[in-house]
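Note that one protein chain is taken out, while the other chains of the complex remain in position.
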Amino acid sequence: MPQPDHVSIYDLPEPDALDDDTRRYFEICVEKLGMVPNVLRTFSRNQEKLRAFSQYYNTLMLGPSGLSKLEREMVAVVVSSANRCFYCLVAHGQAVRRLSGDPHLGEMLVMNYRVAQLSERHRAMLDFAWKLTTAPSEVVEEDRGALRAAGLSQDEIFDLADVVGFFNMSNRFAIASDMMPNAEYHALDR
Amino acid sequence: MPQPDHVSIYDLPEPDALDDDTRRYFEICVEKLGMVPNVLRTFSRNQEKLRAFSQYYNTLMLGPSGLSKLEREMVAVVVSSANRCFYCLVAHGQAVRRLSGDPHLGEMLVMNYRVAQLSERHRAMLDFAWKLTTAPSEVVEEDRGALRAAGLSQDEIFDLADVVGFFNMSNRFAIASDMMPNAEYHALDR
Amino acid sequence: MPQPDHVSIYDLPEPDALDDDTRRYFEICVEKLGMVPNVLRTFSRNQEKLRAFSQYYNTLMLGPSGLSKLEREMVAVVVSSANRCFYCLVAHGQAVRRLSGDPHLGEMLVMNYRVAQLSERHRAMLDFAWKLTTAPSEVVEEDRGALRAAGLSQDEIFDLADVVGFFNMSNRFAIASDMMPNAEYHALDR
Amino acid sequence: MPQPDHVSIYDLPEPDALDDDTRRYFEICVEKLGMVPNVLRTFSRNQEKLRAFSQYYNTLMLGPSGLSKLEREMVAVVVSSANRCFYCLVAHGQAVRRLSGDPHLGEMLVMNYRVAQLSERHRAMLDFAWKLTTAPSEVVEEDRGALRAAGLSQDEIFDLADVVGFFNMSNRFAIASDMMPNAEYHALDR
Amino acid sequence: MPQPDHVSIYDLPEPDALDDDTRRYFEICVEKLGMVPNVLRTFSRNQEKLRAFSQYYNTLMLGPSGLSKLEREMVAVVVSSANRCFYCLVAHGQAVRRLSGDPHLGEMLVMNYRVAQLSERHRAMLDFAWKLTTAPSEVVEEDRGALRAAGLSQDEIFDLADVVGFFNMSNRFAIASDMMPNAEYHALDR
Partner (left out) sequence: MPQPDHVSIYDLPEPDALDDDTRRYFEICVEKLGMVPNVLRTFSRNQEKLRAFSQYYNTLMLGPSGLSKLEREMVAVVVSSANRCFYCLVAHGQAVRRLSGDPHLGEMLVMNYRVAQLSERHRAMLDFAWKLTTAPSEVVEEDRGALRAAGLSQDEIFDLADVVGFFNMSNRFAIASDMMPNAEYHALDR
């Protein structure tokens, strides 16, 4: 049984059935990334939702923030590790390898972020991300205090909470949809 | 100590510091709902994010779907119950009371959806929402099969996964931000 | 499907088949509360047990104690929240609303007590109640020490342990019996 | 450090400070059991509560029921095993050894009831007791159905729920109070 | 149904079908212990594995170490308590009773080690054993630091990790194999 063999559980529209803006968006993906990520192909079943998802994602992960792009990807991977989301671990694990230039860091965050040697700031961010993901009902003021003690500003806490939230959404959408990552991710930045 | 006394942990911009479209959006909220929900006031700290969040939310919860608006709100409450998100339980518990005209149903979904007498379709939807929320890594094909057996179409499974995902995001953003629901919700539709 | 439609899973005796003291007890309930709580109607299937249950309950919740009646009800609600007992959350959530005059406090304790702004004494009591309910095997001397540090006396710790224990009993009896709360509770003290 | 060295965390009244009925009750304990169980000595700090506790206990465990006394003790041990309550495991483990005449059965129920070879009725009772103890919020109609399929009547389900509830209470009271079992239990009925 | 009635789920070789060294080994067991422990009889199905298991076990539990034999057995019991392994709790609970001369200590470690009055060194060892058994992914440098603070050397931490690991292996092999302890253990050293 060759692994994997499908995009997700849904029937998807043919490329030429897509709206013009979606087609253009997918062409840009191919240019920049060499592929259309399967999450976008899956969302193309409902292009209104694809637009909303992409706008949210791009603002969150590529927009201005006190959290660097690498930091946002590190959080994405740790959330996805807690939830064991295959799609997001493959796609964002590669992003950590690429942005950090440290493939071992990517693997550590995928497998168990606690073994990584991290700055106090990163440890605080990832501990918070883990708890907010796995035990949201138990998050209390002390947990926010630990972020502040590690130097995070109000805006950085806002953005951290947003990234943790977003991947708790996309992990679940991907898992429910049996979404498979594009095969290209695996070999990149090893 | 009167409860509650704040919107969230962030300093928020004064109304007249907001962009025109945000100000108009908030005015519409007041007209239609009698208030600006505190989640929107919180997001107004970053209006680019507010726009993305609102577009996602409106498409998801108010747009066309095989899931009725009540069904989407029922899922929102059960996800929020699993995560024990005070903000979302208050706001969306009220929505279930309003849309169903059955205040006891709202309370049951807030407290423990398993005690409610539900159709097979609703039981399947809420069981899936609970598992995808609390044990995402354990969701397997049998779980999707249970949705199909209860009559859900591909589009309905897509939308269900999306609603479950979204409230796993907003629950965590609200909890991390210590976001308090507007006091108005409590007494409505009792 | 109107919610709810039954007292519990058991066939119950007709009112005039009850012993005299039970009948008098139920008349007093109607006078004072406007109803016979369904937990008492359920226990009337075994009147020897009804007497034992009522004696325990009245001594515990209404008798003299260093814990105020409101404090005992707050603990009852937090235990019931941990166990997600619909019956007890409805009945004792109303008691907290009534005794505190603060409906938001009642809702917070039902949904997630950690969001409430509490005195150090109340925080310590409710943290202990939560842990003793959800992880009894892990309670150690440090946990008792936290109660003492918050000023609780030996008698107050005794009574706190007793209230936590009692609602862990009644929650389970109610859940096993699919016991539904009287509809009257919902609208009271909103 | 010899184990154990105390009754519980509370200062307890001297024997001659007790009310007459309590003193008589304790004398009967010594006659019949060879000791005053430490749970009763602990409750003697509040004799009103001691009376309520004893009445509940005696009705539950010694009164008429479709569940045999051994069955009620088996349930008591399995609940106490789930909660890892040292006091109740020692005291009621001995009761199972005595009533069953099978010391290995007592040990199995203390350590892991799943390894015991049990009748369908007993398996169903203990599976229900375990779930109602460890995951009360997840108990649903199917669980009650399994009891009925194993032949339990309404009265037997009522009494089973009551026993499970009671030991969830007494386990927590004992743990919170650091209550130690009387040393006599250990060697009996080996 | 008399308890227990089998060695494990496997068909086992007749004594005279065993290799000479195994036969001699079993004769020594009878001489020294009065029985061939059922774990060895079970492993005799694959004598190459029996040899490897015995060598590992004897080096670990009987060889030189900074941890006394009693300390190693205490760890064995606490690991087996966490995993609720009937075989190992019976066999090693007896070892703790024998080596400590304190039957109550044996029972406490079987049922809930947290109630025992322990030296700081033993508390630290058993807390570490419990966490490494039940939440291995969450073990971090602070946990190792607590061992060092209690005076454990590098060699003692090495041996502690090894004992915890070993019983996590043998517990799972015993449980998977439905392995029953020899009946002789029960009455010894009470």
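By written order: A, B, C, D and E. Residues from 1 in each chain.
Here is the rule we go by: a residue touches a chain if its C-beta (ideal position, glycine included) is under 8 Å from a C-beta of that chain, and two chains touch if they have at least 3 such contacts.
As the structure is a computational prediction, the values presented were derived from the model and not from experiment.
> Missing chain touches which shown chains?
A, B, D, E
> Which one touches the absent chain: E:Val7, E:Leu60 or E:Ala91?
Checking each option in E:Val7, E:Leu60 or E:Ala91, the one touching the absent chain turns out to be E:Leu60.
> Identify the residue among B:Asn58, B:Ser119 or B:Ser137 that touches the chain left out of the display.
Of the candidates B:Asn58, B:Ser119 or B:Ser137, B:Ser137 is in touch with the missing chain.
> Can you work out which residue in A:Arg84, A:Arg98 or A:Arg121 touches the chain that's missing from view?
Per the contact definition at the top, the residue touching the missing chain is A:Arg84.
> With the full complex in mind, choose from E:Arg23, E:Arg45 or E:Arg98 the residue touching the hidden chain.
Here the residue in touch with the unshown chain is E:Arg45.
> Given the full complex, what residues of chain B touch the hidden partner chain?
Here the touching residues of chain B are 137-140.
> Suppose we count only contacts with the excluded chain; which residues of chain D make the list?
Interface residues of chain D facing the absent chain: 112, 114.
> Applying the definition given at the start, please give the residues of chain E touching the unseen chain.
9-11, 45-46, 48-49, 51-53, 55-56, 59-60, 63, 83-85, 128, 132-133, 136-137, 139, 141, 144, 154-155, 157-158, 160-162, 164-166, 168-173, 175-178
As a working rule, only the chains that are shown with their structure count from here on.
> Please state whether the interface between chain D and chain E is built from the same residues or different ones, using more than half shared residue numbers as the mark of same.
Both copies, chain D as well as chain E, present the same residues to each other, with over half of the numbers appearing on both sides.
> Please tell me the distance, in whole Å, between the geometric centres of chain B and chain D computed from their C-alpha atoms.
Computed value for the inter-centroid distance: 43 Å.
> Chain A to chain D: how many Å between their CA centres?
50
> For chain A, jot down the residues that touch at least 2 other chains.
Residues 137, 139 of chain A each touch two or more of the other chains.
> Could you tell me which shape the graph of touching chains takes: line, ring, star, complete or other?
other
> Which chains are in touch, pair by pair?
Chain pairs that touch: A-B, A-C, A-E, B-C, B-D, C-D, C-E, D-E.
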